Structures are given as C-alpha cells and as structure tokens.
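With one protein chain held back, the other chains of the complex are shown just where they sit.
Naming follows writing order (A, B and C), and every chain is counted from residue 1.
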Amino acid sequence: MLGPYPLGACLPTFTSCADRYCLSGYGGGGKTMEEILDLAVQVKPLDGVELVGNWHVNDENIDEVAGMLRERKLKLCLLTPDLWTQAKWGKGSLAAGDKATRAAAVEEVKKVMDWAERLDCAYVNVWPGQDGYDYCFQADFPAAMKWLREGVARCAAHNPKVKVLVEYKLKEPRTHCYVNSASKVLLLLEGIENTGCLLDVGHALAAGENMAEAACLLAEYGKLDYIHLNDNYRSWDDDMLVSAVHVPEYLEFVYWLKRLDYQGWLTLDIFPYREEKIASAAESFAWLELLFAAVEKVGMKEIESVIRRGEGTEASRILRKMLS
Amino acid sequence: MLGPYPLGACLPTFTSCADRYCLSGYGGGGKTMEEILDLAVQVKPLDGVELVGNWHVNDENIDEVAGMLRERKLKLCLLTPDLWTQAKWGKGSLAAGDKATRAAAVEEVKKVMDWAERLDCAYVNVWPGQDGYDYCFQADFPAAMKWLREGVARCAAHNPKVKVLVEYKLKEPRTHCYVNSASKVLLLLEGIENTGCLLDVGHALAAGENMAEAACLLAEYGKLDYIHLNDNYRSWDDDMLVSAVHVPEYLEFVYWLKRLDYQGWLTLDIFPYREEKIASAAESFAWLELLFAAVEKVGMKEIESVIRRGEGTEASRILRKMLS
Amino acid sequence: MLGPYPLGACLPTFTSCADRYCLSGYGGGGKTMEEILDLAVQVKPLDGVELVGNWHVNDENIDEVAGMLRERKLKLCLLTPDLWTQAKWGKGSLAAGDKATRAAAVEEVKKVMDWAERLDCAYVNVWPGQDGYDYCFQADFPAAMKWLREGVARCAAHNPKVKVLVEYKLKEPRTHCYVNSASKVLLLLEGIENTGCLLDVGHALAAGENMAEAACLLAEYGKLDYIHLNDNYRSWDDDMLVSAVHVPEYLEFVYWLKRLDYQGWLTLDIFPYREEKIASAAESFAWLELLFAAVEKVGMKEIESVIRRGEGTEASRILRKMLS
Partner (left out) sequence: MLGPYPLGACLPTFTSCADRYCLSGYGGGGKTMEEILDLAVQVKPLDGVELVGNWHVNDENIDEVAGMLRERKLKLCLLTPDLWTQAKWGKGSLAAGDKATRAAAVEEVKKVMDWAERLDCAYVNVWPGQDGYDYCFQADFPAAMKWLREGVARCAAHNPKVKVLVEYKLKEPRTHCYVNSASKVLLLLEGIENTGCLLDVGHALAAGENMAEAACLLAEYGKLDYIHLNDNYRSWDDDMLVSAVHVPEYLEFVYWLKRLDYQGWLTLDIFPYREEKIASAAESFAWLELLFAAVEKVGMKEIESVIRRGEGTEASRILRKMLS
C-alpha cells in the first residue's frame, strides 16, 4: 500500500542516540558507517537513507560512500550540510551576526550541494537550527530575515541540479528559531528559485501546527518537497516512533498526502534513544501501513464528503470507522 | 462490553453550549428540563445524568425532579453545587478571601448534599473552579490551602450518606486554580473521611497528566470514585468527544480502569458547541466501546507483559495491534 | 512619553466580562453605551475607542453614535464587524463551508466599512475567529485559504477609504483557527491592496510568537497597521492587564515599536473579568509608560549595540538596567 512512496531513514535511527544528559548515548553507538548501513538494509521497505555532510561524506570518502550505497541498493534521499553540531555555528549559521560565519555557512551548503550531485541526490536540506535567539534583546529580527533570504538565495543559485530545501522548527537548539513554521518558510523562500520545504511532522506538531494543514499550505505554493516522519508530545521534538501519539492527526495527514498527490520521500527521522534500532524503524513503517490501509478502507470519496460537510460528529465517526 | 460500568452524562451535552464570544450558545438552547431529559434517554446506553444544584434542583422542584428521573429510569449519578456561575463566587468559593463567602460556599454544598440524599444520589461534586488567582501577588497560598481543607472537612462531616468528591483542574475560569492535579487533591483530602476524587479526563490532560497514571495514583489512595470523559488538545478544556484526540492515552486509560477494577460511573462531560447533541453523546459511547473492545481483543495478560518489559517498540506494536 | 501614540480601548474593558461559566459576567454589566463611554473618558490618556458593528453601531443610531464620540472628544479607532457572536457564524464566516454564509460575511464587512467611513474611522478589523476547525477530518484546508483570500479581497475592494485589517489568533473560539500567525496573515494578504494586519499582543503570545519578532515581520511587509495590548500565560487568550506576565518581552516590543517608527494606535483589548474597570485601563497605560520610560532610560543606541553583539549575558544585563 506504501507502493508509490519512496521510503527512507536518517542514520541516527540506527546508531547511538544521545541527549544532553547521556552524552555517550543510550546504546547502539560505536559503529562504522558500513555497519550502520548494514542495519538499515535489514529494514525491508527501505529505499534510501539520508546522510549528513562531514559526518558521513567528505571529499576523501565520497566515492567509497557511493559504493557502499550502490552495493546495498540504497538511494541517497537527502544530503544535509551540518550547520549545527559544531561550536562555530553556536550563534548562528546563515543568519549569524558575524559576517564570516554567514559566508562560511553558505560555502558549507554549496560544497554539500556538489557532493549531492555526485551522489545522485536531488536535495540538500538547510536546517537553520542555530539561527535564532534565547534572550530578549539578543536578536536583530529584520537583519536575520534578510540574511536568511540572502544566504538561501546564494545557495539555491549555486547548482540547479540540486534543490535547496529548508526545514523549519520552532525551537531547539535555540529557545526560539527564526524559521519556525510552514508559513514562515514560504515567506522566506518567496521568489527564490530552486528551493522547497522539508516538512518534519514532529516539528510541525511542536510548532502547534496540524501537519495536514501545513502540508496543504506548502503544496499550494508548490513547496511540499520532502517529508520527515516521527511523533512527539508537542512541547518538544521527542523524535518518537511514527504515530505513537497523534493517531487522528496522522490519519488526516495520510489522507491529505494522497489527496495532494504527494509523490516524494517519506523518511524516518526518529531518535530511538532507549529502543531497539531496527525494530523501531520496522515498527514505524508498519504504522505507516496501518495508516494508509485505514484511509483506504474507508475510501477517499467518503472522507471527502465528510470533510465537505464539516460536522464534528461525522468527523469522529469516520475516524472511528478507520480504526474499527 | 461496557456492561459493568454505569454510564452517565452531564446535561450541557444536550443543550446550548455557550462560550465567552457566543453567550447565547451555538444552538440547542431554550429547552425545559423535561425536554433535555427526553433527549438524554434517546442515547441508548445511558443509565444516569448529572444535575447541578439551583440550575436543575431546588427546594421547590425536588420531588418533581425525582419523578422526571424515575419516569425515564435515569439515575442521578452526581449532584453538583453551583460554586462558579454567579458573580458572587467570582473571587472564590471555599477558598475566598472573604469569610462570609467561604461560609456561604460550605452551606451551599451542605444543602446540595441533603438534596442528593433525597434523590438517592451517592455523590456531590465540589469543583472549586473560582478558587485560584490570575495575577502574581494576588494569592495567599498557605491560607487558601487551609481554607480549602477546612471547607471540605466541614462539608464531608455534614452527611455521611453522601460522599464529597473534589474535581481538580489546572486553570479556567481562573488562570491558576489551587486544586490543579491528582496529587494536589490527594494532599487536600488527606485525613478527611467521606471524600473522594472526581477525575475529569480532560482536566487531567490539560494539567499535563497522563490520565491512566492519574487514575492509578488516585486508586492507590482509595480516592478514584468517579470519572468524567471528554477530550481536548491539552492547552485548554475543550470538552470534545471521547477519544477525539488522545487515542493511545485513552486505550491505556481503559486498560488501567480494568486492571484497577474500577466500578464507578463513566460520565460524559462534553460541550458539543457546534455539534448535534444526541449524536455527540452516542458517538462518544461508541468510541468507548471501540476502546474497550480493542483492549479486550489483545487481552489483559499480553498487555501486562508488555508493560512489564517496558520496551518502547513493544509498546508501539501492541498499540498497533489494538487498532488493526 | 507615550506622546506620539494614539491610545485606545475596546469597550469590554469598561463593561461586564463574561466567560463560558459565568455568562452574566462578573460585574459591570447593564450599562448603556453612553454610560460606558462616560467611564472610558475617565481614563485620562485615552484618545479613542473601538466599537463593534451591530453591538454599538447600526443604520439607525450611527449619527447618534457619532455625536456621543464627538461630545467626548473620542475618536473611533477601529470598527469591527461582528463575525463571531451569533450562532449563524458558528461554523465559519469568510471561510464557512456554506456559500451563502460566506457571502453574508462579506456583506457584513462591507456594510461596516461604510459605517466606518461615515464615522471617520480608517480601519475595520476582520477577525475570522470562527473560521477554523475542532476535529480532524473536519476542515478542507485548501478551500478555506481560497475562500479567505477571496472574501478579504472582495471586502478590500469595496471602499478604498477604509482599510481592511485582519487579526490572527491561534485558537478560540475554534480549537484551530486558520489565520493563526503573523506569517499566515502575510501569506493571506499577499497581493491584496488596501489590507493590513492587526497585531494583538496576546494572540501573538498564545501563538508561541515573540511579539517584537511578529511586529518586525509585519513591518517588513508594510502590514503593521494596528496594535492590541494585553497579556496572558501563553496557553490561552487571558486578556490580562498590560505587562502582567511578559515584562522582558514587552520591553523588547516597545523598543522595536520605536525602532520601527510605528505611529499607529496602541489599544487596550483587556477583559478585566474580576477587576475594577477604570483602574484596569489606567493601570495598563501606567505600565505602558513604565515600559517606554525604561527603554528611554537606557537609550536606543545602547540597546542596539547589545542586540548587534547578540550575547546573552549582555542582553540580561541591559534588561536589568532597564528595571533597576
């Protein structure tokens, strides 16, 4: 039932997941990249993986990485420049107050775009997680938006074969990130060719959004390019297994993906801190199957007619029908 | 499947639901009490209704009310003294700064206890919703707790045939209510005979609790006496249909009700503002059936063994099994 | 110090404030419009008031209302079509699923625009509070955005002498409102002449925004037209007195209003449910003076240089300096 969708996973799914207390991670660490990929292929429906620039790919190992993926018949769904794990990005990357840091961030993205092209990967993902603020009187809001626009535009112009996606998030690692909602991304990307949005379901939830509504909005502007799946309790990006918390919202999301005729990647971005790694990925895809099957059982037509009438009790009834 | 549980409903379920913008309600108002009860009985599994002192019952009409209920074979599951809809309670009832108001609140509860006894109703519900504060430097915290304890104790001592329940809520109508969590209720009621707790699922959710955990805690202290069902999006007491939002939490809750051998009322406290009234109640009970059936399908034993192992992927898998 | 800003107030500030429990309000009700305005003028710095179409103004009394304001030297800062207090708008106004309701909403706004012109008022405020949803599978997201755009465009084209403002809010009265953030308003209004945004500080806070950041974003697009002041605890629109909760955020907001050279109205939209009415308004303006004075004491230049360096400890220090 998941047929039309290419399915992917980020690598943290298969390795050690650390938090600020347990910096060495709760288990699963110490693996080579080949070992991680060997775990990944054990998750049957997987078509591809995401890699991060410099963590996994660099000028020296790029051909080797290409080989590792080829051998395992894994596509590279996304390559992400690392703009957040090093102290040098701590006060921002594309929107850092420091001009040289902003320039370095742009160069980082460009370099990774070229790697992406060499690895047959259509997208890089700019997540400006460090671009934000923590304290009042710490942010120059108009300058930050200007710098973000300029930075994204310079990246997007660099290599037309690789599209620059922007991922939004309300907070973490900053208490306030500038690019914090689907609407904000659309304002940011307006008029910049070769750009799109990466919708992370958990980020949408933590931003107070309904992810189906976010997907519709992005699609309206032609910017719904890529999707990260996970779940959380809304107040934080817990990166839990798919549909662990938001069952009705996930069903509605799946319905709209079908109605919007979304054709892109559905990629796991989960952090199974204390959980078995392969089981977590497999379980997430099993949930995804349940969700698609539930929607198909009731049928697009019937759902559409309930939506059109907009009556709460009917909405409740059709949800119940999906789960009966 | 709902066999062992007596099922009830609050009357707002069947009448006009107003909010602060639409004070006349979104429809369904203007009914006599008999008309409301006639709607209620159309909801098949209903065993009883909740009434509110002075709104529905008073010294003059009490025998008439008894008759109305008898004719319709409805029990009175709960009688609630009105300590919140009149401006005189605006700055508090049992914990008001004004001594006379506190005394009046106690008298109001006592009077309603005696009505409850006459109506064969085992419980009154003290909801100290106006007892709280909005601004910093507005509350005398130690005094408020002392007054609440004294007030509840005086009520509880009044009539041993009617148990005094206390319902907690984090906020609304005050931005901060004193009695705001299951733990706080237990501290409040400690050592006071003839008292218990009314667990409103939506209040638990809005207080950041998992309602199954709240139920277990209350049961440990012998205070899980009565349950209100509804749902919301956590930031407010939206009083939505059962399981509209929190499907995994509701399944876990139902599992624990069975494991704790809860035997009391399961009563709807929903506000179907824009929804059809009877359909909303019927739909809520249909959800309740789905939840119990899902738990029973998997079985108490298997769930218990998953809980005992405490592995996240197994928890996800068993949840999925319940909904497949 | 508040010299350059015209100061206003909504009328609920001076009359009965009801909530869903205490529908008759906590006191202060039962006044004629003249009596309310007589209270308003007792708040010294007040330059104008907001009125609501049909509540306060109609075809019959419009000249009389003009006279009442003239006598008291009060301007009409804003006239708001009532799209939310009647059951007929319960399932939406500009974005209702029902076509006739959408058309009626547009007519309501147009009528109020013409009244506004006659009353020398530059703005009407479209608050699509009922346009949203409560349950999953209840909303047609793309259609709703389309209807909202069409409706606003038709209103905005009606009378070029009166600007159509749109006020955003995350939730209430619906659990999800479509027009829920500053960014969303900007997307909505894009390309529609004669429109702007009403920034309600409490709505920004409840939407998880920093209101200074929201103001900067709106100003960048030339849409920061009008401001409502109040405060809350973020999870709900508590409509409390100015700066009751968010002192640092309010200081930063005031700084940016000055830096952005905002010249529009600063209008109270508070609901002093249990508080004295005139004192609440006076106190709110006194807070506003404190905030402006604190910013001016430290000076725009020094604040700007702290912002430029973006160091958290310096941000903390300058905040402390403002309040010492």
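In this text, a residue touches a chain if its C-beta (ideal position, glycine included) is under 8 Å from a C-beta of that chain, and two chains touch if they have at least 3 such contacts.
As the structure is a computational prediction, the values presented were derived from the model and not from experiment.
**Q** Out of A:42, A:61 or A:175, which residue would touch the omitted chain in the full complex?
**A** A:175
**Q** Since one chain isn't shown, list which residues of subunit C touch it in the complete complex.
**A** That gives, for subunit C, the contact residues 234, 240-241, 244-245, 247-248, 272, 274-276, 279-280, 283, 286-287, 290, 311-313, 316-317, 319-320, 323-324.
**Q** What subunit A residues would touch the chain not displayed?
**A** 18-27, 84-87, 90-91, 129, 134-136, 171-173, 175, 232-233, 235-236, 238, 240-241, 244, 271, 273-274
**Q** To test your reading of the contact rule: which positions on subunit B touch the chain that is missing from view?
**A** Interface with the chain not displayed, on the subunit B side: 91-92, 97, 133-142, 145, 170, 176, 180-181, 183-184, 186-187, 207-208, 210, 212-213, 216-217, 219-220, 248-249, 251-252, 255-256, 303, 306-312, 315-316, 318-319.
FYI, only the chains that are shown with their structure count from here on.
**Q** Which two chains have the most contacts between them?
**A** A-C
**Q** Which chain's mean C-alpha position is nearest the mean C-alpha position of the whole protein set?
**A** Smallest offset from the overall C-alpha mean is found for C.
**Q** Mind pulling the subunit A residues that touch 2 or more other chains?
**A** 248, 311-312, 316, 319 - these are the residues of subunit A that touch more than one other chain.
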